Structures are given as C-alpha cells and as structure tokens.
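Each chain you see keeps its place in the complex, though not every chain is here.
Which chain is which? They are A, B and C, in the order written, and residues in each are numbered from 1.
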Amino acid sequence: MSGSIMGKNFSIATWGESHGKGLGVVIDGCPAGIPLSEEDIQKDLDRRRPGQSPFSTPRKESDKIEILSGVFEGRTTGTPISLILYNTNQRPYDYSEISKIYRPGHADYTYDQKYGFRDYRGGGRSSGRETAARVAAGAVAKKILKELGVQITAYTLSIGDVEIDRSRFDHDEIYRNFLAMPDKEAAVRAEALLHKRKEAEDSAGGVVECLIEGLPSGVGEPVFEKLDAVLARAIVSIGAVKGFEVGSGFAASKMPGSYNNDEFRYDEEDRLHKLTNHAGGITGGISEGFPIVFRAAFKPTSSIHAKQKTVDKEGNNVEIQIEGRHDPIIVPRAVIVVEAMTAITLVDYLFQRILSRMDLIKKALT
Amino acid sequence: MSGSIMGKNFSIATWGESHGKGLGVVIDGCPAGIPLSEEDIQKDLDRRRPGQSPFSTPRKESDKIEILSGVFEGRTTGTPISLILYNTNQRPYDYSEISKIYRPGHADYTYDQKYGFRDYRGGGRSSGRETAARVAAGAVAKKILKELGVQITAYTLSIGDVEIDRSRFDHDEIYRNFLAMPDKEAAVRAEALLHKRKEAEDSAGGVVECLIEGLPSGVGEPVFEKLDAVLARAIVSIGAVKGFEVGSGFAASKMPGSYNNDEFRYDEEDRLHKLTNHAGGITGGISEGFPIVFRAAFKPTSSIHAKQKTVDKEGNNVEIQIEGRHDPIIVPRAVIVVEAMTAITLVDYLFQRILSRMDLIKKALT
Amino acid sequence: MSGSIMGKNFSIATWGESHGKGLGVVIDGCPAGIPLSEEDIQKDLDRRRPGQSPFSTPRKESDKIEILSGVFEGRTTGTPISLILYNTNQRPYDYSEISKIYRPGHADYTYDQKYGFRDYRGGGRSSGRETAARVAAGAVAKKILKELGVQITAYTLSIGDVEIDRSRFDHDEIYRNFLAMPDKEAAVRAEALLHKRKEAEDSAGGVVECLIEGLPSGVGEPVFEKLDAVLARAIVSIGAVKGFEVGSGFAASKMPGSYNNDEFRYDEEDRLHKLTNHAGGITGGISEGFPIVFRAAFKPTSSIHAKQKTVDKEGNNVEIQIEGRHDPIIVPRAVIVVEAMTAITLVDYLFQRILSRMDLIKKALT
C-alpha cells in the first residue's frame, strides 16, 4: 500500500489520473445484502461535478459511474465492488509548458522529487479529479450508514473572510445556492468576494463544517484510532485541506476548563443531555452518541491566472501564467468529498464497534 | 488491532493503564544496528515527567524505563523491542466516587458505553499517562531519525490567549522555562495566567507548534497517506488535542491564492528556495525538502477542582468536585509527546520513501 | 479488507466475477521507473488461457489486458496501476439449475451460507477465472524481480499418480508439452491418464513444484511472517490447492535430524555451499541465498460430468450432472498462477528486507 488504499474492514483502493483513461475505486468489505444501483452513486458524483456554477470550471466531466462487479440482482454480494469513471473529455492539450515548469502550490515539484518523473497531464494522480473516486466510494458507505440510521451533512461555513451567521442557519439553503452555504445572506456576500477574486485572476479558500447525526455511542478506538484522529486523517488527506478541528477546536485552547467541559444532565424524561457540545461529540476518542461536529480549512485554489515566479526542471528561474479555465474556489465542490471521507471512515469504525464487546459479537453470531 | 497498534513498517503496540501494574510498548520494525540504551529513552521520558513545575502535578511517577528485548550488546537486533514502565506509586486510592460518576470532559461515559464497564482507577487506559509509552517509542524513532539527519523541535506557541512573539523566538528558551515557550516574556505572562486559573480552581489549554528540519523531499504518499494527513492522525490521537493545522492552516482559508502559493527561486548559488512557506513544507501530501511546520490545539485540562454538574451510572443528576492534585495545564508536558508522535510517523514514511523508486531499491539491495 | 486485498508494501486489490462485466486488479506500491507494457502482462495471461490443450476447456476467454492507470511514457509512475480484463464471451447461459443446486466440491453452498445469496453465474467470485487477475499482477511483480535478478520457475511435478523422474528433468520441456511437465516421458503417461479420466467423465489433480533462483539471503521476517509461511498463505489461497510443503516437506517428518539438517561447506573458491537442501532454501523463515523449492497439491477439478448426489437450496436431496465443457485437469494452467502468487509475495518481502538493517536504509536514502 502506497497511500491509495484505506480502511481496515471497509477498505477502498482508488486509482486513476486526471487525463488518463479513467479513474475508479475497488471496495473490499462492503457487506452483502445492501440494495445498490448506479443511480445511488451518480447522485453524489453530480454534486461534485464541475460546471454547475459561475465559480467552477466550465470544463465538462461527464463522470458517469459504472458498476463493474460486486452487485448481483440489485444487491451487494459481499465481494469487491469495482466502480469506474472513464475520462471522456480527452481533447488534445498542450503540455509543453506544464511538463517542464513547477506550478506554485501544486505537487509538480514534489512528485518529480519522489518518483523521478511524473504524469504531468492535468496534474496526473495529484489532480483534484482523484476525489471523484472517493465520492463514489462514499456513496456506497452512505448506503450502509443509512441502514444504521446515521446521517452526514457537510456545508460551507466560510469563504475567504465571509462566514455564515449561525442564527440564520438554514439547512435547505445548502442545496439551493451555488456555494453550499446554509445562510443565504452570507452566500450573496461570498459570491461578491469571489467575483472580485476572479477579476483579479486570483482565488479563494474557505472552511467546510460537517455534522454527523444518529451515530451511536462507542464508535472510535482508544489511543491511536480515536474517532477524531481517524477523521482528521481522512479529511486532511483531501488535497487542499490545511487544517482540521473538532468541537471548539483551536478556540478550546483559549477557554478555561470550567467553560470547555461539557456538563451532563438528565432531562425530565430521563434522557441524557449535554449542556454544551464543546467536545464536538467525541470524548476520549469515542463517540458520545450526541451530534459530532468538525471543520476543515481549505486553502485557496492553487491554479490562478496571475503571473507567478517559479523554476523549471532544468534549474532556471522562470515565470508562469497558468492557462485554462480553473475554479476560483473549490470549497463548494469539496463539500461532498468531506461527506464521502467521513462516511468511509464511519463505516469502518462502526463495524469495529461491534467487535469491542463480547455481548454484541454473541448477539450477531448466535 | 483496536487502536493501540500503529505503523506499517515501523510499528508500535502500546498497553497499560494508569493505575495498573505498568505500561509499555512493543516496537516491531526497528532496523538492526542502531545503538540504543535505556538512557536514550529515559531522557525523553524525563521531559514528560510530572512534578517538575508549579503547574504540573506533584504526583510522583518514577517512570524508569526498562528494555526487555530487541537490544543485544548495545545495538538493536531488528527484532521486537519491548519497553516497560512499572507503576510504582500505587498508594491506596478511594475510587468510590469516580467509579460511579461521569467526570465532564473525561472518557468515563464513553468507555462505559463502548465496553459495558471500565477500569476507573485513575482513568485506566484513557489516562494521559498512556502517552508515556508513546514517548518511549518516540525516543527510539528519534535515534533512527538522527542517523538520517532529521531533527524535530516542538514547543509551546500559546497558553490560553498568551502567544509567543515570533520576533523574540529563542530556541534555547524552550528548555529553560517551565512552559517550553521559546519566548521568555510570553512565558512570564503565561505563568501569571496559570496562577490565576489555578486560584480559580480552573485550568488552561494552549497550542504546540512543531518544526521538522532535515527531512528529505519525497516523504509522504499520495491520496490517503499524505504526510500532513498521517501527521494529523498521529497528533489528534493525543488525548487533549482538538485541532491540527499545517503551514498557514486555518488562516490559509482567508488568503487569496496569489498570496498563499509559495513561489520557487534558485539563489545565486543555484540552491532552490521558496520565497514563503505557507504550505508548511508539504505539497500534494509529499515533503518538499524544506522545513515542515504544524500546530496542535490542546483543550484545557478536564480535571478541575471547581464543582461541576454531571450524572452517575445509575441515572441521577449529581455534582462532582474532583479531588487530588491535577495539572492546571498539560501543554508543556505534551510538547515531548508531540515530538514522539511526529518521530514515529516520520520513520514509517521515510522507510516507505525508499520503496517508491526502483533506483533506490536497487541501490539498497545490490 | 475482506480477502481480495493482499500485500503490505506491494499491495494488490482484485475484483470481478466469472460472468460479470470483467475482472481486474489495482496494484498500489509498484515503484516508479519500471518499463511496463501490456505485452509484458499479456504474455503471462496467455500461459493461463484455456483452450490451448485437449485437457483445457475449449471455452474462449480472450483475456486481453488493458492498463488503465499508473504507467506514463512506458514506465511505472509509482501510483496505482489498474489492470482490466473485460469478459467478452457473454453468450446467454441457462443458470436455472446451478442457481438452486449446490455442486459438490464447489463453493456454492458456503457462499450462500456466508452471504445469504450468491452470484451463481459461472461460479461468480469463486470461479477459477478470478486467478487471471492474480496472473496479471504477478506479471508486474516479475518485472520488478527481473530488475533484482530473481527468477521463478514453476512446473507440473505430478498428475494423478504419474510423477516426473528427476533424473530426466528438462527445463525447456516445461514450455513444450501441454502439461508443463519437465519430463517428456512422464508427460506422455500423464496424457494417457487424463484421456482415461475424461472418458470416465471424471477429473484429475496433481502437484506443482516451484523453484526460486537468485533471491538474496535475508528475505522473510521472523515469527509470523516467515518466508515459507507467507508463501504458504499465497499458494493455499489458490482455489484448488489442498497442501503446501517446502524443501523435504512431509517427508522431513520421517527423517532423522542428522539426515535432514543441511551441512554447510566452503568450496575451494571460498564460496559457501550446502551439501543438501532439505530445508528448501529457507531456515528460521528467512531465505538462505540458495535456491528455494516448494510444492503445492491441487485437488482434481470439481466440475465433472458424472452424476453426483447433492442437495438444493430448498432442502431436497437431488442429483446433478454438470453440463458444459470443463477441464479434466487444471494443474497445467495453474502453473503460471503459482508463479504469480510467488512473485507477488517475494516483491513484498524483498522490499521489507531493505528495512531490516540501518545500513541498507542509509545506503538508499543518502
């Protein structure tokens, strides 16, 4: 394994380059008996697809998913599910510049250092297009979670310095505006910011927040596989993510303990509550059974039209101006990727949760 | 594996509870031929030991490390290294309260939910004492890194709202003040803050920054095992960590791409430089060969003397006042834990770096 | 992972059913810089292809391999290599009987028990056709081994009770006769046996022997990953294999130690020799640097035309007569599968061999 396989019991192996023949994922460990169709997966892929807003590249990726194995008579068989997306839009590119020059913010330089050479066509394996395979696998994971009553909702919390106002939080708005922001007013201001950046041939970043509801308590393992730790790995592994925090996150470092600790109470109907949720739903690395909240910080898109200083492979100082049509912001399209990585991670640790207690094991096996 | 084993080629398996017989770690995958003594490990453990400052518990943990296997005639043999720390300070405790009541901010509730019951003595496996085994393993990892010219330096960046002034950064100061802050003035102000919190029977959190120097380019794997992703997992797995960021981190989400992208230049002596380091030394998940910088946010210590609302196992609303002597801040003692987790992670991916190119493999094997 | 992923550093994930859309394999961990073409892989697949002898099914599987990713400008890039074989010969079958009746010797019953239902078309995932993906991955592994001077040669040692005479061992004969036997005379007698079994609507098994040459000493890990142990797993995982032995194998259990121990000697040119090779080239689970020899026992083909007693899904005792054209022997076609599984395993442990010594690690990295 060199980084393209993840998961212990629910495992995925992804492959493919941006401008190669296609990309895909093999899922090994999907239990038998789950209804699964190409539509179930296409739905999530469509949320990631570019060309749907003025801020995403008008490049056309058809991204039509095909199930190659592991499903029989509409249900998963328990054996590997192979999913494929062919790259259809292979018009001839001119790679002469990009093949020799290291674009700032991109992995061109580090791939050359690591491997001795690289597939420079459209970023090759380091392209954001790689996340399409994650979304496809995530859609399968979500089908499993649905059977277990778990719901994941990610959305844009901020773009540049425009943040949503939580008092105006509107769940439906996430799917209504181009920016996946649950606050219409903030979305309008963020659009204005993006138009300015676009004019300046520049780009913007933002923060995605993710909410997990319905997850039972007891998910996550002590020490190295704390639920927040494995979520951190999953989320920071998304290309442009530079930060991760759960619950109060970095702000917690400034709070006194008396404020940050979440107090427990039973209500009149004897249901357990926490008076606050600074922990974000995880203590000691294990889910509490209350909603989980975490955030991911995305850097601004690296591909910008503005002229930049850089070097080429031959050791010269040069300048580069990246051609083509690129998203001034990738955050709205990344929302579904955050959901996918969360779903893939949760399934694995939900499975493991069963194995932590002999009574649950017996219940399943006898 | 249920969370106490980590690492692929350099693997560690930790065990032990706070108030049990002891704790330890088995390292499988330490190459043969490295000089290793108990002193090498003890040195790091001593940096974690409590009772060394007015802000760490006067509890006495002797934490004397013993090497049980894997070292012969002063050198590692390539077979598992077993390290043990006996718990010597086992005076009789009164666990009657703690066994029944869920302490806010602690894992008491989630462990009971996950496992059906728990070793409540001193937090059992969820105690911060668990990190001693990580520090021991980290000391071995550091020996390997030293042979490869890699240096890790972690320090306290902030405590509560007191942050260091980077213009006053003084490396030696890290080892001089109680708080591991590389800025004497900030340390004085942070001490004042801590005294106030202590008087108020309250606690504080903070941020640890970590600097990696000398790491070659090409370390880290694409997609799911990006170097920042695996560091995120390693760091967020430390008990009180609630956030992780690399390079500009969350701040990057507000920057324009033209500012956040690091431009490359060759200097007069034809050495490659980056004009900035917003990426924190990692692009596309792979080390650039430039210094790596990341930060971890620690929540305030959960154990406080102030009275708190909570519930007990039997379903009653109660109040708790945690007795005993607890650190009002754990950040300074966590600095060495951050270094340890970083070292353990780097060794694994440095090893893997060899396997990414056929020319390096041939060089080693022929 | 549910069994279709193997390997730690050189990992493969296979997928696909016998009569589904196709099958394939994703290789994660192939080092960058190795020349690789579809022809390299096709060559090995052609050795497995049916329809080449009177004893293999005239069923036509075109088995044309396609490389979908991980190769750029004729060389491996270090990122996942996705290989696909489309199932082209999808003429309409009548599955009405096979879908309800459990064929003796097949996995029909156990798949239904495990998963609740099964893809019954041609055996689904449990079909021998699954090994095509192994052969494809094995061809890639062999390219790596070639660069390191390692050579694997498997051949048929016996069919039914017809065994080769080692004094007539002829390497070239392996590729000359239908049965891959390195002894022409034995091959003729085995053919006669097979004709008789075929007439009787019956089938035969046999033993494959495998020779590894050029493998350096020091490959294999102590305790659970002894080289013979991981080879055993790899080989017994091939569908019809019922036994594995290395060196003298089961015969060693009857020998006195004084006979079974291999004595060491330096010859006149100061080269180290063993006077015998009862160990089969592995001691303590680690390769000696001398040729490695192991054997795999294959059961007779389960699909026979003769009438057999069995049961159906509804709980009735029935009789079955399996239609279609089936190999009376699969051993000759399995020879290349044994080579493939050996190659895949060796690459992983050759890589790991580097990581067992600090001097080799330093040599590679500095």
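Throughout what follows, a contact is a pair of C-beta atoms (placed from the backbone, for glycine too) under 8 Å apart; a residue touches a chain by one contact, two chains touch by 3 or more.
Everything quoted here is computed from the prediction, not taken from an experiment.
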item	value
Copy count of the single sequence across the entire complex, 3 present	4
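Note that only the chains that are shown with their structure count from here on.
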item	value
From subunit C, the most remote chain by mean C-alpha position	B
Whole-Å gap separating subunit A and subunit C, where each centre is the average of the chain's CA atoms	39
Where subunit B and subunit C are represented by their mean Cα positions, the distance between them in whole Å	45
Centre distance in Å when subunit A and subunit B are each reduced to the mean of their C-alpha atoms	26
Interface hub residues of subunit B, defined as touching at least two other chains	8, 222, 352-353, 355-357, 359
Residue ranges of subunit A in contact with subunit B within the complex	1-6, 8, 14, 102, 104-107, 109-111, 113-116, 125-126, 130, 158, 160-161, 197, 200-207, 217-218, 220-226, 228-230, 232-237, 239, 242-250, 252-258, 260-266, 270, 272, 275, 278-280, 282-289, 297-304, 306, 308-311, 315-317, 352-353, 355-357, 359
Complex interface listing, subunit B residues touching subunit C	8-9, 29, 31-34, 76, 78-79, 144, 147-149, 216, 222, 350-366
Subunit C to subunit A touching residues, read off their complex	1-5, 7-9, 11, 13-17, 20-24, 26, 28-29, 32-33, 66, 68-70, 72-73, 75, 77-82, 114-119, 124-125
